[in-house]
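Heads up, one of the protein chains got dropped from this complex, but the rest are sitting where they should.
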Amino acid sequence: MRVSVYREASFNSAHRLHNPSWTKEQNERVFGLCNNPNYHGHNYKIVVKVTGEVDPETGYVIDLKIVNDLIKELITERFDHRNLNLDVEEFKSLNPTVENIAIVSYNLLRARLHQDFDLQVRLYETPRNYVDYPT
Amino acid sequence: MRVSVYREASFNSAHRLHNPSWTKEQNERVFGLCNNPNYHGHNYKIVVKVTGEVDPETGYVIDLKIVNDLIKELITERFDHRNLNLDVEEFKSLNPTVENIAIVSYNLLRARLHQDFDLQVRLYETPRNYVDYPT
Amino acid sequence: MRVSVYREASFNSAHRLHNPSWTKEQNERVFGLCNNPNYHGHNYKIVVKVTGEVDPETGYVIDLKIVNDLIKELITERFDHRNLNLDVEEFKSLNPTVENIAIVSYNLLRARLHQDFDLQVRLYETPRNYVDYPT
Amino acid sequence: MRVSVYREASFNSAHRLHNPSWTKEQNERVFGLCNNPNYHGHNYKIVVKVTGEVDPETGYVIDLKIVNDLIKELITERFDHRNLNLDVEEFKSLNPTVENIAIVSYNLLRARLHQDFDLQVRLYETPRNYVDYPT
Amino acid sequence: MRVSVYREASFNSAHRLHNPSWTKEQNERVFGLCNNPNYHGHNYKIVVKVTGEVDPETGYVIDLKIVNDLIKELITERFDHRNLNLDVEEFKSLNPTVENIAIVSYNLLRARLHQDFDLQVRLYETPRNYVDYPT
Partner (left out) sequence: MRVSVYREASFNSAHRLHNPSWTKEQNERVFGLCNNPNYHGHNYKIVVKVTGEVDPETGYVIDLKIVNDLIKELITERFDHRNLNLDVEEFKSLNPTVENIAIVSYNLLRARLHQDFDLQVRLYETPRNYVDYPT
């Protein structure tokens, strides 16, 4: 009886898409307005999906407080009200596209969640633009 | 040409999380405010996903009236405006966590839906706290 | 330059609609399923609207932390995961309709918010059933 | 590192459910109000899911402008503010159920999207009635 | 203690914007795609706001069943799954813009709702395009 449980959180960050090995022209052509050197920003929403067996004692897959605390420690306290490019270690050498932010978030959570649980991250950059990792 | 069709319904219920084989202290420690002996409540939203072949005569996977009638008979007429712990047979000896309500809902629908159809239930306890069964 | 600022919060409560001066039959006729003696419940959402002048020093109408703290102290810590009829003083002798919960919430906040601010409360009982007070 | 990216678009169309090989009575019995000979309509919302490897140069699965342009050319410019039965070639001999509109949309996009990408279409006929293809 | 209560309903209709006293060219210039002679359509959402005193016996402004029944009789049963231009008497000589549909809906409800209540109608043509009447 495996069930998936979902938990949402949000963070509001500045970012800029940029590949430092490219010319200014190439960056502007590929990333357009997202390459603005002064940054722009988003209300990101992260949905964490944890899949596992239902514990017959509690009726829970996992105590969501554990998931909440991990999201808070690993993601929102580090990304929220930050400039992803300047303030967050992982994006100093990794372009903070919504794809890469989702992969980084997944890896941070995966390293701390018991291996009995499957994990998937959905990340919304806007209400109409979002990604899943892994697929 | 298998397609999944989705149908939503809602029910507004009181419930309490409690394991009768535990002490009062253990229940309070694990379930926190959800263990309030006077109950609390939620606007539950159920999304029923039915997967099958598209009938070339109708262009339908299934006449959604059939799905609607099953949800109404098996779920909303029995759970809506009820106290899940006191008024619903299935939860008199089963802790009404969102995981268990989803499993019970799935089992009720599965027993009445033709085996040619795959079935999945998503259940929202709040807009930000929800589960899928099966995964 | 008066601006209105809005702040949302939510609480998940059990309740029952009942007039103790009426007969059982009259209560059932008027309140229907909402009169269930074992209670049902909702995810209430409250939207607090505060109107005032923009402070030229801060660019704020009001520091929303003040509004948040009032909502938390006066409303969510007292209503959330409670049975409104049994656990909340104000509804021991007042029918907890969405209208009355909105009026009670407004009065609690009004008594503690500086008179320079106008105040309005919107309360959602479900996503499709909600009220404003005052109008 | 395969990631799924999602893109939404909408179109507002008239349609009618009808099987020309059936009698008037059979059409009315199966399709009910949806068989109205004068048509009714919907705000359709399409969500296109594209799955692929993240390009290490860009951090993108795919430049969403490519997806946008395909959706615009193949779907919204042909379906939006149209009568699906009368104005859209594909539905002149195919009943425009939400299932069939999703399959047609998928086939149009699939033919033009590089085979390295997986594709799925979700189509909303109303906020509470939607389908996925393929499953 | 006047409170406003809100009730929502929806209807899915075909329509066309057209002024019969104008030329084809003028209609196309002003109404663009909305002038398509084969119609297009929308999922309309109507929100009915009723303002009045809270009855101390019930805690209700009005029994929402009364509002529901009026919306159903006067609006949804007449507009839903219809072609507004062809099937609805009021729009045979009145252009069914979202403004005019809101005014017609208001007038239908106003004529049947007790004068002690204030009334306002909000009508959504799409989630992002809506009107209020009266203002």
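In order of appearance the chains are A, B, C, D and E, and numbering begins at 1 in each one.
Criterion: a contact is a pair of C-beta atoms (placed from the backbone, for glycine too) under 8 Å apart; a residue touches a chain by one contact, two chains touch by 3 or more.
Bear in mind the structure is a predicted one, so any value in this text is a computation, not a measurement.
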Touched by the hidden chain, restricted to displayed chains: A, C, E
Sole contact to the chain not displayed, among C:Val30, C:Val54, C:Leu74 or C:Leu94: C:Val54
Contact set of subunit A toward the excluded chain (per top definition): 10, 12-15, 33-34, 36, 38-43, 80-83, 86-87, 126-127
Missing-chain contacts mapped onto subunit C: 1-8, 51, 54, 57-61, 63-64, 118
Footprint left on subunit E by the chain that the document does not show: 17, 19, 30-31, 94-100, 102-103, 128-135
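By definition in this document, only the chains that are shown with their structure count from here on.
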Pair from A-D, B-C or D-E with over half of its contact pairs in common with A-B: A-D
Numbering shared by both copies at the subunit D-subunit A contact, with half separating same from different: different
Multi-chain contact sites of subunit E, meaning residues that touch two or more partners: none
Chains grouped in pairs wherever the two touch, ordered by label: A-B, A-D, B-C, B-D, C-E, D-E
